[in-house]
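All protein chains of the complex are present and in place, except for one that has been dropped.
Right after this comes chain A.
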Amino acid sequence: MIAEPDGQQDRQRRFATIWSRAVFPVTSTSLTRPEFEEQLLPLARRLSQALHTRTLDADAGRAVGAALVAAHCTDPDALTRTLDCVDAYLVLYCGENGDQEELRTRSSRLQHAMAAGFAAALRERTLAEQEAISAAALKAQGVVAQALHATEARFRAVFEGAAIGIGIADLEGQILQVNGALLRMFGITDKMAHGRNVQEWTHPEDAPQTWKLYEELVRGEREHYHVEKAFYRPDGTVLWTNLTVSLLRDPDGNPQYQLALMEDTTERRLLNLRLRYEATHDALTGLPNRTFFFERLEKALGAGRGQRYGLCYLDLDGFKTVNDSLGHAAGDRLLVEVADRLQGCATAPGEMVARLGGDEFVALTTGADTEREVDELAARIMNALIAPISIDGRELTVRGSIGIVEGPAGERSPAEVLRSADITMYRAKSAGGNRFELADEEADARAITRHGLTTALPAALDRGEFFIEYQPLVHLGDGSVRGAEALVRWLHPQHGILGPDRFIPLAEHTGLIVPLGRWVLEQSVRQAREWRERYDDAGPLRINVNLSPCQLTHPGLVQDTVDILERAGVEPDALCLEVTESALIGADDDLLKPLRRLAEMGVDIALDDFGTGYSNLANLRRLPVSILKLDRSFTQSMQQFPADPVDLKIVEGIVSLAHSLDLAVTVEGVETGAQAEQLRILGCDTAQGWYYARPGPPDRLHQLALVDATG
C-alpha cells in the first residue's frame, strides 16, 4: 500500500519520525535511528487510533508506554521526550479534522496512560532483571560451591589415596589430620595419631639441624624444609623417611598449619646399607675388605696431633700348601677360622681387622698409645694362631708372619704404610716365619729397591731396557783379539745403568732369567755373526756368554741354543758358554747332559770363576769343559812387582794341570802390561781385563780387532 501524500499514513509516519528523533539519543538500542523509527511506527498508529476513539482507550496508552520499555527505552528521559512529543505533535499530525478541544483532552489522557504503562513495564522489567541477575549470581555461587566441593572431593581422594604419607598439624605441633599411607608407615591407627604432637617424634639419629628447621618453619621464617628423618614405630622398629614439611598460610599470609609429606625410605636405606656392606666386606670371611680398610687407615692417618696408628700385616705361612694339598674348600674354611680368631683379637674401640685378599690380613689399632698396643695386638694374633685348626678331621697348625708399622698420624700415606708393613712382613717370613718384625726404615729402603727392581724386571725386558757390552778376549801369545765376553746391563729409568750383580740374582729368583738369558744369547750370537761377516780376515771371533745355574737346569737349554745358532747361521764353535764352578759342584750326570750335548756339537764350555769355590780338580775330568777361566783373585797379586812367588807357582800349576787335561786357560782382571807378560810366561792362553779394554759397545771391539789385524 502506498501512502497518499499528506494522507493519514503519511502523517503518522511523520509523527513517528519526529518521535524517534526525540527519543533515539536517550535510548540504548543498538538499532539505527531509521530502524528504531520502524519500531515506533506501529505505536504511532496505535496512538492515532486511540486519539479518535470516542471512549478513551487507556489500554492503548498503557500498551504504548510498555512497548517503549520493550524497545529498550528504559531511560526516564525517553518517557519525558515521548510525552513532550505526543503533547506537541500527536493532535497536530494525527488529529485530522476532529474537535481540537476534545482531541487535546484525549491526548493528555493518553499521556497519563502511557506514563502509567511505561512505569509499570519498567518496574516489571527491572524486577525481572534484578531477579534474573540474582538468580544467576546464586547459580554461579552454586557452581562455585560445587566446584569447591569437587575440589575438596578430589583433594580427599588424593589425600587418602596417596602413596606418600601426608599429615597436617597446627603450629604448636598438634596433629590434626593424617592419611592412610602415613598410618600404615608408622603402623598406628588414626586414633593413635590424633592429638599427638609432632615434637614427640624425635629420634637419636635426627640430624642436628632437623629441629632447628622445624622451629624456623613454625615461626614463619621458612616456607619449607626437606630432611631425611627416622621415626620409632610403636613396635620399636625404625621408619626412615624423606620428609618435606611446608608452611601453610591463611589468605592474609599468616602462618596457619604445617603440612608434612613423607616417603618411606626404610627399604631403600636397608638396601643401601646392604650394598655398602657388600662393597666394603669380604664375602668369604665377612671381615671388612681392602676398600673399607683403606678408608679407615686413611682416616687414622689423617687424625689430629697426638694421634697414632699401629698396623699388623699378617700373611699365613705355608697357606699355599694347604690349598694345594687339601683343596680350595679346605683353604677357605681355614681362612674363615683364622678370620674369626683375628676378629677376637681386635675388639677394642679403634681396632679393626680386615682381609686384604688371599691369606693376607691386617689389624689396625688407633689412638694415642699405639706403640704399646700394636705389640700386644701382634702378640694376641700370634697367640690366636697357636691352637691347631681342625679341617676335615685334620689338625692343621697355622703359623703366620707379621710386619708391624707404627707411627704418628699425618706423616705417611696409606699406600706407604701398607707397603712398609708388607716389606716388614716379608722380612719376618725370610727370617723363618712364625714371628713378627717391626718396620725399620733402612731395611725398608733396601727391600724397597730390591722389591722395586724385582717388580720392574719383566716390564724392563719388554721395554728393551737391557743392553749388552762386550769385553775383548786377547790371545796372550800374539796379542790378537780372539773374541769377547758378553756382559748384560740394565738401563733403569730411575737408577741408571745397573750391572748384572744387581739384577741377575733377582732374575734368577723370579725365573725371569730364562727369557733374559735367551735374549742375551740371541743378541750375542747375532753380534758374533756380524763380526764374522765383516772381519773374517781378522780370524774367527768367538763370543762368550754366561749361563746362570737356573738356565742350566732349564729343559729347553739345548734346543734354544741350537735354534738361536741356526737362526743366526752361526757355527757352534763361535760360541762359548761360561758356567760358574759353583753351579757345577756336585753336579750329576743329568745336569751335565745338556752341557755334554752342547760340547759335542762344538760349543765351548768354560768353567768360570775357577778357583773360588771348592775346586775338585779330580772332578775336572768328568766335566765337558774345554776352558778354565781363572778368577781375578789369582791375577790380583801379579799387579805388584815382583809378584808373589807362591801365587805364581799356583797359577803355573793350574795351567800345567789344565793343559795336561787339554783345557785352555783364560785369565780375568788383567790390568797392567807386567801382569800380561807374567801370565804369558806362565803359559796362560787368553786374557781379559782393563789393560786391553773395558766392556763396551760392539764397535769398540771392531777397532781393537782392526788394530790387531793391521798391527
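Note that in this section contacts are C-beta pairs under 8 Å (C-beta built on N, C-alpha and C of every residue); 3 or more make two chains touch, one makes a residue touch a chain; residues count from 1.
In the analysis below, contacts and distances are computed from a predicted model.
Remark: of the listed names "Succinate dehydrogenase hydrophobic membrane anchor subunit", "ABC-2 family transporter", "Phosphoribosylformylglycinamidine synthase subunit PurQ" or "SAM-dependent methyltransferase", the one matching the undisplayed chain in UniProt is "SAM-dependent methyltransferase". Among A:R33, A:R435, A:R526 or A:R597, only A:R33 touches the chain left out of the display. Residue in contact with the omitted chain (choice from A:R45, A:R125, A:K299 or A:R700): A:R125.
Among A:A140, A:V238, A:A348 or A:I386, the one in contact with the hidden chain is A:A140. Mapped onto chain A, the interface with the missing chain covers residues 25, 27-34, 72, 74-75, 125-126, 129-130, 132-133, 135-137, 139-141, 143-144, 147-148, 150-151.
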